[in-house]
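With one protein chain withheld, the remaining protein chains of the complex are depicted in position.
We just call them A and B in the order they show up, numbering each chain from 1.
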Amino acid sequence: MKSWPLWCLLILAFITPLWASVVGVANISIHDALTIVCGSLGGGCEVDALKQRIWIELRLPRIVLAFLTGAGLALAGKVLQTVTRNPLADPYLFGISSGATFGAVLVIAVLGGQVSWGISAQIGLTGGAFLGSALSVMIVLLLAGRRVQIERMVLAGVATSFMFSSATSLVLYASDPQAASSLLFWSLGSFARATWGQMLLPLVILMVCFLVFLVYTRPLNAMLAGDENARSLGVEVHKLRISMLLLTSLLTAILVANTGGIGFVGLMIPHIVRRLFLQNQKHLMWVTPVFGGVFMVWVDVIARGLIDGHELPIGVITAALGSVFFIVVMGRRAWSH
Amino acid sequence: MIGDSVYEMSDNILSVEHLSWSVASGKRRILHDISFDIPSGAFVGLIGPNGAGKSSLMRCLYGVHHPQSGTVTLQGRDLFFLNARQQAQKISVILQEHASHMGLTVWDVAAQGLIPHKGLLEWETKQDKLRIKSTLEELDLWPLRHHEFESLSGGEKQRVMLARAQIQQPELLIMDEPTNHLDVHYQIDLMNRVKAMGISVLASIHDLNIAAAFCDHLLVMDKGRIIASGSPNTVLTENLVADVFHACVAVDRHPFMPNETPRITYAYQTKTQELNDRGES
Partner (left out) sequence: MVALKNLFQILVGALFVCSFEARALPEAKDAQRIVALSPHSVELLYALGVGDRIVATTEFADYPEAANHIERIGGYHGIQTERIMELKPDLIVAWEGGNRSEDLALLASLGLPVYRSETKRLRHIADEVLALGKMTGKETQAQQLVQSFHQQLDELTRANKDKAPVTFFYQLWAAPLRTISTASWINEMLAICGGQNITTDTELGYPQVSLESVLLGQPQAIIIPSQHGHDNGEISGLDWNQWPEIPAVKNQHIYRINGDILHRFSLRVVDATQELCNTFDKVRQTK
C-alpha cells in the first residue's frame, strides 16, 4: 500500500488555500500574506490595514467556504453512492438543489419589495433555500414508501426536481429580468458573499456528519455487498440507509442554501478519487472530502481570475473542469489496460 | 417429520419450530409450519425444486424476512430476540450471487467478516490482520488480495465469500445455493473446503449428487413444507425424487464414496414417456 499519494494530497491541501489567498484583484503577495498573519498574531509586523482587511475579511472566508462546500458535497456524494449502491447518485438525489432554488426564488418574490440591508436579508435567502430543500426531501421520502426502496426514491427525486424546477421557471418568467439574472447567478453557485459568521453552521454540520460517516465506515462499506449480505454481517440495512440519507440531505441542504446549487462535485469527485487512489481504498472516507475541498478552492480561483474584472459562476467551472479531469483519468486507465 | 433420522440427537445448534411466513400482508403463504433441528457440527442439506421456499426459509433465518409465527432457537437462545449484530456473530451466510462491491478489493471483502465483532470505534488489530492473511492463504487467495472483487471469476468470488464467512467465526454457516453458476471443479472444491471447516452448516443445494455426497442429513422441501428428513440414503429414493422433482432416476450406492452414499442417476426421459414404456412392457 503506497502512501505517497496521500502525502501529496495533504501537502496540496495546505498549499492550495495559501496560494488561493494571494490570487485576486488586489495585489497581495505571499510576503504580504505572511506579514498579515504575523501582524494578526501580535508578532509586531507592520501591516497595510487595507490589505489586511481584504485578506482576512474577503479572501479567507471565501476560501474556507469553498473548501467546506467542496468537501461536504464530495463526502455527501460518496456516502450516497455507497448507501444506494448507485454510482450515479449525487447529493441532489432528492431534488435538494431544485428545492433550494425554488425556496430562494420564493423569498425573492415575496420579500422583493423591501430593499433591505445586511445580514438579515442574507439569512432570509439562506433560510428560504434551506426550507425549500427540506420540503423536497420530505416529499421524496413520503413517495418512497415505508420501507425505503432505492428505485422508488430515485424516481421520486427526479420527479420532485422537475416539479420544483418548473415552479422556479414560472416565478422567474414573471419577475424582473434583473432579479431573474440574479437568481440564475445564485443558482449556479458563488462564494462571493462569504462571511465568517455565515460559516459556523455549515462547518459544525460538516464536522458532525464527517465524524458519523467515519465511525460508520465499516457498516457503510458492508452496504456495498448488497442488502442481504449486509444484513448477514449484522448491519441494520434500512435504518442505516435512512439515517445516512437524512444526514447527507442535511449536509447538502445547508451547503446549497449558503452557496447555491453547485453541480458535478458530489457526483464525480468520489469517482475521480476512487480511481486516483486505487491502493488506498481504506482511506477514502477522509480522502474524498479533502480532495473535494482542494478542488473547489481551485475552482474558486479560476472563477475569480479567468476573466478580468468579472466573476464567473462556480457551477459552470466545476462542470467544465471536473468533466475534463474525469475524462483524462478514465482515458488513462482505459489505455493502460 | 416423515422418515426417520439416523443421526444422534446431540446438542442442536439450531431448532426451528412451526415457522410460517407469508407475503403481501398475509395473503400468500410461502412457508407452512416448518420444524427441524440442526445438530452441532452437522452438515445439513436443504433440497427441493425451485419455488419450494428454500431461499425464503433461509432468509427467515438470517434476518431478511420476519416470519409471522414460529420460534427459532440458536444455541438455546431465541434468535429473534438477538439484534442484527448478535445474530451476525453466530450466523454467517454465503449466497449464490453477489453485488458488484463497487471497487472493494479481495482483502476488503474478506475483512468484512470482522464487522459483527468490532465496535464502531475499534480498529483492526494486528491479530485480525494475521487472521485475514492466514485465511486468504488457506484459500489460495493471497496473491489476489489487492484485486478488485468485481474482476474475479465466479469460483474465486465464492472462495472470497468463504474467507469472509470463516473470518466471521460463526457457529452456523448458511449457504443459499452457493454452487450455482460454478464450474464442477469449483463446486466440489467449495464443498470440500466448507466441510473441512467442521462447523454446522445449513446449505441449499441444487445438485442431488453433491447433496448426497457432502451432507450428513437432508431436508426435502416442496411447496413450502418439509416433506422428508433423514440421512441421504434414507431420503433419496426413486419415489421421492419422482414425486418431488418429477424426474426418473435410478438410485444405487456410490462406488467410491464412504458411508453408503447414494448415487443418483438420471434417466433422460420425461415421466409420461416412462409411463408409456412401463405400460408397454
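Here are some notes:
Just so we're on the same page, a residue touches a chain if its C-beta (ideal position, glycine included) is under 8 Å from a C-beta of that chain, and two chains touch if they have at least 3 such contacts.
Source: prediction; values computed, not measured.
Partners of the chain left out, restricted to shown chains and counted across the full complex, are A. Among A:38, A:58 or A:278, only A:58 touches the chain that is left out of the view. If you put the hidden chain back, the residue from A:152, A:193 or A:275 that touches it is A:193.
Seen from chain A, the chain kept out of the figure touches residues 24-26, 49-50, 53-54, 57-59, 107-109, 111-119, 121-122, 124-125, 173, 175-180, 182-183, 185-186, 190, 192-193, 304, 308-311.
Here is the rule we go by: only the chains that are shown with their structure count from here on.
Chain B has its Cα centroid 46 Å from the Cα centroid of chain A. The residues of chain B lying in touch with chain A in their complex are 59, 62-64, 83-89, 91-93, 95, 98-105, 108-109, 112-116, 118, 120-121, 146, 168, 174. Within the complex formed with chain B, the chain A residues making contact are 81-82, 85, 87, 215-216, 218-219, 221-222, 224-229, 231-236, 274, 279, 281-282.
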